[in-house]
Structure formats: C-alpha cells, structure tokens
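This report refers to the structure that appears directly beneath it.
With one protein chain held back, the other chains of the complex are shown just where they sit.
Think of it as A and B in the order they're written, each chain with its own count starting at 1.
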Amino acid sequence: MNITDRRRILGPANAKPLVFDKSMGPAQRGESEEVSSETGNDAMYIENGIVGNSNGSSYLEVKSRINDKNCTLLLTSVYGPRPSRGAFNAKATLSVQFREVTLEKIPAGQLREVCTFLTNIFNAVVNLERYPKSGIDIFLSLIHSSSGPQDYELESIITTCVNGITLAFVDAGIEILDTVSAGMYKKNITAFMKNGTEVVGFWKDDDDNSASEGIMDIVEKCKEHYLQNRKTMIEYMIRSSKSSN
Amino acid sequence: MVMSLTEKRYLQESLLSKPPVRPDGRNAEQFRPIEIFTDFLPTSNGSSKIVASDGTECVVSVKCKVVDHAIEKDLIVVDVDIAGRRDDSPLVQEISSILNRVLLLQTDQEQLRLTKKYSFKLYIDVLVLSSYSHPLTLISFAIYSALNCTQLPTLISSKDDLDVAELPTFHDYDMTELNIAVPIMFTLAICGQNVIVDPASSESDVASNGILVTWYNDKVAAPVRTIGLNEEYTRGINPQSLADSIQLIEALAPKVLGALDS
C-alpha cells in the first residue's frame, strides 16, 4: 500500500485498507495420487482438478519403465458447457486447442491434424445432445515430451491426450458415453470405447516395422494397451471419489 | 446442400441398410465420374485439372527449381489453396500438412537428384476452385496425374560437379519425364456396418465416421486414420470396418490407378 496511486483521488491519509475476513480456501478436490498399472511398460501419474478456474482438468504424467527418458507430461483443462453466441445449435460444439507450453517442437500443421483427430474422437464420445446452444472448449498444454532419439513422439502424445481429455471430462462432470481411452502399438494408435468393441479413432503413421502386420492384429495389440490404460484411469477415479467422500 | 432432419434421417437409414442404398444409385465401391485434363499450363512443368460430377474442381501445377540439396532438405513442397477458405483455416492446414508429409516421406527423392550438388525442387500448388465433400481424394488424384505428366529439363552438363564447380546447364528444348511413384489417398465413409467409397456431400453429412487410406507402391501405406466427415452423426465404429475398408481399397486401388494412368 506504499505505492501512491496517481490515477485516483486518494482518501484521507489515515485511511486503512479494507480487509475482509479470511475465508476458507476452496475445498481441495481430487487428492494427488500415484497410480501405476502393475502390468505394461508405462507408469502413469494422474491428478485431477489442478486448474482452478476451469470446469474440469487433469494432469497426466506418463513415464516408460524401460527407458527413463520417454516421458510425457500433459495438462488438460475443459471449459464449458458455456453458452455460445450466434445461430441456434441443437447440440454442443467441441473445440480442441493444443499448445506446447515449454519448447515448441511440433510443426503447426501436425498439431492441427492432431486437434481435428481428437475433436473427431470426442464428437463421438461426448453426449452433445445434452448441451444445446453451448460450446465445450478443451485446452491441452503439453509441458514436456521426450522420446529417446527423437525430439518428440507424436503417437504417445496423442495417446496421452485422449486419456487426459477423458479424465478432464470426468472431472468436469460432462456426460460422456464411456470411459474412452487410447492404446498405442508401435506407431499405431486406436481409441476405443465400450470395452474395446467400438473404435472411435484410429491413427497409423509411417512405420516400417508394422507395415506387414494386418490391421486387425494392430488393433488387437492396441486394445491390450487400452485395457491397461483404462484400468489405471478407473482405479484412480474410484480412489479419488472414495477419499473425497 | 442443407438437409432437414427428416431428410438426413431417411438418408442415414438407407445408407445403413444392407446393401447400402446411395442417393445417386451407386454401389458401395463405385466412384463418381471424374474428368481429368493434363498439361494445360505451358508455364508449369506439369499441370492437371480434375472435375468431379458434383462440380468439385481442383487445379494442380508443378513447377521446378534447381536447388543445392545440402541447403534445402525438403525437395517437395505442397501449397494448398481452397477458394472461400482462409489459409489458416483448420481444413486447409490439415490437408496441406498431410500432403506435405506423405509426399516427402513416401516419394523417392533420389529421382530429383540432378548432380552431386544440385537437385530439382518441386513446388506443387493446389487450387481447389469449389469443393462440396472432403477434397483430399480429388486433390491426391490431381497431384498424381500432374506429377505423372511433369517434364523436367534435360541436363547436358556433367553429373559430377564436386571437383569442378559448375552450374547445371540444360538442353534448349529437350525434356525428360519425371519418373516417381506417387501415393494416392482415399476417403471412405462408414455408415453402420457399411463402407462406401467417395462419399458425396450429403452422404458425408450422415456418415458415422470417415477413414483416410493411403495407397503407395501397390500396398496400403501410412497414414491410415479416422477423419471426421461431420460433427453431428459421428459414432464409434466396429473394428471390423477398419479391416473392411482396407480390403476394399486393396481391391479398388489398382483399378483406380489403371484408370488414372490410361
């Protein structure tokens, strides 16, 4: 209060600043918890509700057990459903925004591809009819990604994005048809729902190793990873709901 | 064309039936008629124009430039311009990113090598005059035919220019045909259990999902991925549909290439 405010007419010199009673801090939602799947090669750390002003958020850390260097850190926040202006819409509209917070390594065009891919997945998953005249905005902030020799591995980032968005939707309480999660096998990603009977997203990138494999085999391998990821996510959700009760 | 809810519902149900009933009477694996004109721009090394029956039209020009390949690594650049859409709109950015990556990764850059120091750099400019459904299939067909009719100047200086530095010189009028394998891409729509090729705009509007399949060197290549054709009717699909669409392309692509080459 020592800085003189030149833009306003000041009160008397002996005026005291207005002090409010110290209010209770916002209730702590979603305790931090280290969850790691027993099987598989990844360790996953999940924490929900970090971003205070969003409707729902999730923080994911995925580390490879085999190679310490392979690591993806992603913060997802969901805003909405919030009223959208303009023409009447019977359904909510989704938008996905991806940003690299620290180092910008991924070309803009590829990020655009990832965003439309993710939007398409969640168009099929979110119960959009439930929220007419509204928009749901998803913001993905990639804090860190490294993968051995490469600067980044787009495939593991996409997989983490799918899982992160699902967790953020759960945190926001937005209706989704199922706990969607993605599985990765080499450079192929498949996002499943309904216990692996339905595919909501498939992404295959250049990879000589899996070129000869049939697509059904690839999907099957992705499904194993999907089931692990989903188990980890559900375990976390159950544990956090128990601890908050 | 904007359809009412009832019209969409009717269309959706007819596409879900087995076999699918398509609004223009096509079979599931039938393309719409397309017309291709090549080599109509004398100032470009290769050019093509493709017109689909619904009025979708796409012009592709290929121009070359001699560059030092030690400095410029990417020897193929694709620039996409869709009339009525901004350069930074999602669709334009996505399509140009996919095309750039596919052409750079898949095509053999050795074919553009001129001497030990210099290479041709190909600038592929795509202009979509009007588009109604997802334009990627047509663009890739147009690029395929443009690259296949591309003529590059014939080199007359020596190929080894590392010891004696000299700029490449070309024959006054002789041209050499560019000979590279070009990937083509297909968009398929999935409606329930059915897979249909070359979806029209009305079909895209009610499809459960879309799949992009790339065909290169007589086999399905990367990228293969799901793409959104609409926002309203997007659903999860049976894993079998993925296999079905790949099978369909494996059967169809050789025929399509045959038609494009003829």
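Criterion: a residue touches a chain if its C-beta (ideal position, glycine included) is under 8 Å from a C-beta of that chain, and two chains touch if they have at least 3 such contacts.
Quick note on the criterion: contacts and distances are computed from a predicted model.
The chain not displayed here is annotated in its UniProt record as "Ribosomal RNA-processing protein 41", chosen from "S-adenosyl-L-methionine-dependent methyltransferase", "Protein kinase domain-containing protein", "AP complex subunit sigma" or "Ribosomal RNA-processing protein 41". The absent chain, not drawn in this view, touches the displayed chains B throughout the complex.
Residue-wise, the contact with the chain that is not shown comes from B:129, picked out of B:105, B:129, B:243 or B:257. Within the complete assembly, B:87 is the residue of B:74, B:87, B:108 or B:232 that touches the hidden chain. Listed by residue number, the positions of chain B touching the unshown chain are 41-44, 53-57, 59, 61, 63, 65, 79, 81, 83-84, 87, 123, 125, 127, 129-130.
By our rule, only the chains that are shown with their structure count from here on.
Note on chain placement: the centre of chain A and the centre of chain B lie 32 Å apart, centres being C-alpha means. The part of chain B that touches chain A in the complex is made up of residues 90, 93-94, 96-98, 100-101, 105-106, 209, 211, 219, 221-228, 231-232, 234-243, 246.
Taken in their complex, chain A has these residues touching chain B: 91, 93-94, 107-110, 112-113, 115-117, 119-121, 123-125, 187, 190, 193-194, 197-207, 211, 214-216, 219.
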